[in-house]
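Let me give you the structure first, and then I'll get to my questions.
One protein chain is absent from this view; the other protein chains keep their places.
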């Protein structure tokens, strides 16, 4: 039969754990490597953006991360927009036993979002010293809250849903991103997406940046619940292909933000090597002593009243924002000094700046659990001969 | 040597854990997504069919699942057709220690099937409120029991064996499926099969649907015992290719039921995305509070007197049929609200109905246990630096 | 650079765990399937040969396995050729603690082989009722012991070393297999080999069968110690390719015996489906109640005085030879009723005899430890939600 089988034409995709970066013929002193990134007229000191998750960003932590050059995004669908005393709720979540966690989350997040609270949170962030103000919301709420955000003088509006598209079919008319970009003075960043085509579609709406990553986050169970998810290395490479083509065609620069699946500093290096301009990270910052999650981390799809799709992870606390972002490190596992690690990786790979880092050599090198690795592991645990 | 080696032309096949679904450029409000499925003149409310296994379907549970839109198939080779007090046997199985389990099963299933008991079970199902009545048997018993089943006014007859074919060689003449389909007023569904060719052969006999899946079930040890088994994603894609070709050639619609290897709601989404019209699930329903298995699940090849080929799994109980099938979910791992998860997956992927869901983008994305995953897992358990 | 890199032309090979057997359009009643195998003029009742290992074959167990249709090979380099009271040594090995095991083995196997003991062992086997007498030795000892073996009226002489070739370079002239085959009245079986070329070379010497398998055995650590090993499915397929070509060229039939890596009954099915005529198994028979290893199993490279290369495995005892070979099974994991499993596999795959079984469809279907599997496993252990 000359019949072409669907099974035989499936595409192979790759996650961070399946790739590695391979040095070229050039090396650079890490101190000379530049990790600044340009988002339109904004210059960010580091390519690190803190995820719009209640376990990661509060008004207070936002200001603290700002001092480290990290752009923190406050979730305006989160507890801080629902409760005056959000702090107390965070405390309760941290103390809830595992079996009560999902229903507690469902209860807390059923409280409605309050416009006036949003206004005061933005003011609070400014007062606490945030240099650049970034907030996020879901597409269906943007119309209601955009005026108060813009009025407050905020800079970035992240319009974020698990999976975004420019062709949404719903009972009510969806958000028109192109119109929003045209009418607002806020810089709009939209996502998440994972494919070349959707990335291009979003770029054409006039957004400043797109969020890339569907299903890979540490606190995300989309793949098990929905069967949906695209491994990060492939998603970033495909969307970066789109950015490059869009730039070539239009001369405009739209940034790619890799969002999800970043656990250690090496993953940041890989994300940028795959073509990202910046990374949005949750769990690595949730591990900070100052983190609002108090040693816990959970996804923002968790509190869904009918289909919770995240989980709460006990991440522990392993040092200050300073240590985690700029070091010096006292841990050797990629938890500390993420920018130092990025610079060392860049130096090692001969990349003077992030644009050069986007073109280093990426190889397929699965770090799967082989027998040899298990053996090694056993040795690490001090186990002797079989 | 120009010799073509057999090793170098083996075909790569894929299981559910090796694929993922990738969003397209369209999204839909899940509330608009339609999960109904048409089996000939029958319209099923959901694409979920409960496996013909004693740990999953009893007359009572059949009626309860019917209320949730699930078509439950009573196994007429099971305890309910052998014992008047089947309930007591189920109780004993649930309480048996592991080492006694296989021999206990062999004893229980050596009791003969009783025609009169079959009649009363069918009546019982009707009385309990089953809207559509579905039963199953093995090919060699169909001749004996078809009359009483048809007479009772049942709807579907599943003719099911581990591996089926249309060319069976045995000492006695085998079941002629084509004749059965022609002569009975029951809708016949046959299987299991896994290849394009056998799927086509079965479709030509006049069956309403075929069961696809050999060897992948949670309670099945065929692969270890017989070396036989075809990964589900490949099996479904190949048989769906056959259905499409058969439809094109004959204009007739035969349904594909994916049977086996479905553990969480994401697997249902994947099965349909690979081309299935419906799924037959065992362990996910055996986890219901009302399940006849009382927290246990076992395969129907287990009690074979000479070659037991299933195992008993302690699956636990995690909620009602309502919660498992339609939610709302209080668990975030794909155990609850399977139809809600399917609709959300469809919305995410831009599929308005199950036919559209059969054409979404499937990618190869192994979710293997990498070092990174183990690390993440360690973090989840609250473990610190190495 | 147009330079062709060596890395990019490496060949992919497969082990039993990476393949599976896929049903065709035909099924057969297992009772009609024939598992007899022809070795030259010898007709073996089953394709199972017991490994020439002290933990598997003693004169007594050889006779018992003979009754089950299994050809057991007594190792004439083993304890039975070194000690009159071999039984006492086996007892000591079974009772030795792990840390003393290697040095105990080195001591026991440093005792010399005694020609007269060989004679009496062969006589003993005959008296105990072995129908066909098979023994093994290493190439360098064959010259010394062939006369007494031939004289005793034995049938098969296995000339076995870890890796065999027809071009051995040593200080002394090596064994000339072609001369041996010509001069002896014993049927000569030689190995082990793993490649098309060596298989062909060996066939041309006039041997009756070749042993295929380097490095995959349960009690073998060749891969870790020497870096050497060829996955079984590939090795068998390549050597079966050679057998088919040799048959076509010469009209002669040389048998392929798959030796190593067979743990459960499904592996026997896979070995034959890859092209083997018979299988040589160790650990599955070492699990018998009557096994000389008394619940332990060890490789014959273990006692090497300078480079021990096997390990002792506690395999436990799980039933009689009768249960393990012909059933009925009371275990569902491929430990019991290996011939029943083979027949059921053959029926399932539509193979009437072993020759037909050699041509069934083999697919690449890795049974790797995926997250889903681990999840399932956790369920089996009765673990609940995360």
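By written order: A, B and C. Residues from 1 in each chain.
Assume a contact is a pair of C-beta atoms (placed from the backbone, for glycine too) under 8 Å apart; a residue touches a chain by one contact, two chains touch by 3 or more.
Just so we're clear, the structure is a prediction, and the values are computed from it rather than from any experiment.
The missing chain, though absent from the display, is touched by one residue of C:22, C:35, C:160 or C:194; that residue is C:194. In the complete complex, the residue from A:204, A:241 or A:290 that touches the missing chain is A:241. Taking the complete complex into account, A:269 is the one of A:163, A:269 or A:354 that touches the chain left out. The omitted chain makes contact with chain C at the following residues, 1, 3, 5-8, 10-13, 15-18, 102-103, 106, 162-171, 193-195, 197-198, 201, 214-215, 218, 221, 223-231, 234, 263-264, 267, 283, 302, 305-311, 313-316, 318, 331-333, 335, 366-369, 373, 380. Mapped onto chain A, the interface with the missing chain covers residues 11, 13-14, 19-29, 31-32, 196, 233-234, 237-238, 240-241, 245, 264-270, 273, 275, 327-334, 337, 340-341, 344-345, 348-350, 352, 362-365, 367-376, 379-386.
What we mean here is this: only the chains that are shown with their structure count from here on.
Geometrically, the chain at the heart of the complex, using CA-atom means, is B. Shared residue numbers account for under half of those found at the interface formed by chain A and chain B, and the copies are therefore classed as meeting with different residues. Rotation angle for the C-alpha superposition of chain B on chain C: 90 degrees, rounded in steps of 5. Centre-to-centre separation of chain A and chain C, using mean CA positions: 54 Å. Taking the mean of the C-alpha atoms as each chain's centre, chain A and chain B sit 38 Å apart.
Contact with two or more other chains is made by residues 224, 311, 369 of chain A.
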